[in-house]
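Missing here is one protein chain; the remaining ones are kept as they sit in the complex.
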Amino acid sequence: MHYCRITNEDAVLDGEKLLSFEGAADTGEKLLALYRYVAPDYPKFYKMDLLSKTSFLGVELLKSSCSGLASAPEDAVALLFANSESSADTDIRFRDSYEIERLPGPSLFVYTLPNIALGEISIRNKWYGEHMFAVFPNFAPAYFVDHSALLLDDGAEWVIGGWVNVRNGPDALIFAMDKGENRSRDGFMSRLEDSLEELYRD
Amino acid sequence: MATATLKEELKGHIIEQLNLEDVRVGDFVDSAPLFGEGGVGLDSIDALELIVLLEKHYHINVTNPEEGKVVFYSIDSMADYIEKHRK
Partner (left out) sequence: MGVSVYIGAEAIVSPLGQTAASNMDQVLSGHSGITLQERIGWKESDVYAAILQGMSGKEKFEQLLEQSLGAAAEQWDPSLLSSEDTLLIISSTKGGIAGDITNPFQPVVSRLETRFSLRHRPLVISNACISGVVAVNTAARLLKAGLYKHVVVAGSDVVSDFVLYGFQSLYAVSDEPCRPFDRDRKGVSLGEAGGALVLSAERSSFAGEPFLYLGGAGANDANHISGPSRTGEGLVRAVSKAIGKAGIDSREIGFINAHGTGTNFNDEMESIAFGRLGLEHIPLNSLKGYWGHTLGAAGIIETAACLQMMRRGSLAASLGYRSQGTSVPLNVLTGNEAPETDIFLKTASGFGGGNAALIVKKI
């Protein structure tokens, strides 16, 4: 399994620290620094909201360490994401656009759904697979373990899981696993639950 | 004809309103199409944001987005429209 962790402090890929966010003033600056580090030429990035930017960058990082993803069948990469905030960061911005600025912002409104992040990842990678966004109060490895196994049993070759919050700075754990890892499922899945917990707490 | 000053100001507003962080004022060609392939390549949501921009900076209400297709063709057409309708 490959994973990346994006927090207020830094971005880490498979345990290796890639970039420190020291000196970056806010979440936007941190993500821009990471975008420049990852260096895709992808101007759509600038238009994304913070949830989409963080999710997008997490997957870009994973692709750099996980060569199999690039050749994964376009129909068989499942996206399994969750957070505790839904799209609250952008929801507040959109509400302010009509309550304070008195001009409801259409491009803000289209980001007031958490699953838009999955759309951005799909567009970038031309992935046409299953995708689901769930909202629950705390990081819960069991959600990722249960549903990864279900998706891999139901036609997916890869699952990219992600827990992504942004309101108190980026807080993301994004991981990729392929069907091969699922072969000895019970053993792997019970280890996965422990390791996700560990990676998130680290 | 709209003034060069207005066009420069407009390009700045467009970059800000549409989050075109990788685009500079000098990248716009005044007569080139703003939408579709080439140029700055705006899309349908950008068109709606340009309606917001006209209201915010020039107090012009475009009520029919179809009208926008003509108005937002290029920097030239937008600037001309603003000259005619600004309050």
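Every chain is named by a letter (A and B) in the order it is written, and numbering of its residues begins at 1.
In the analysis below, a residue touches a chain if its C-beta (ideal position, glycine included) is under 8 Å from a C-beta of that chain, and two chains touch if they have at least 3 such contacts.
Owing to the predicted nature of the structure, the values given are computational and were not obtained by experimental measurement.
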item	value
Neighbouring shown chains of the undisplayed chain, as defined at the top	A, B
Contact set of chain A toward the excluded chain (per top definition)	74-75, 79, 84-86, 88, 91-92, 94-95, 98, 104-106, 109-116, 118-120, 122-123, 125-137, 143, 146-147, 149-151, 153-155, 167
Touching residues (missing chain, whole complex) on chain B	43-45, 48, 52, 65
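By definition in this document, only the chains that are shown with their structure count from here on.
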item	value
Distance between chain centroids, defined by C-alpha means - chain A, chain B (Å)	33
Of all residues in chain A, those that touch chain B in their complex	43, 46-47, 101, 103, 105-107, 110
Chain A partner contacts - residues on chain B that touch it in the complex	18-23, 45-46, 48-49, 52, 55-56
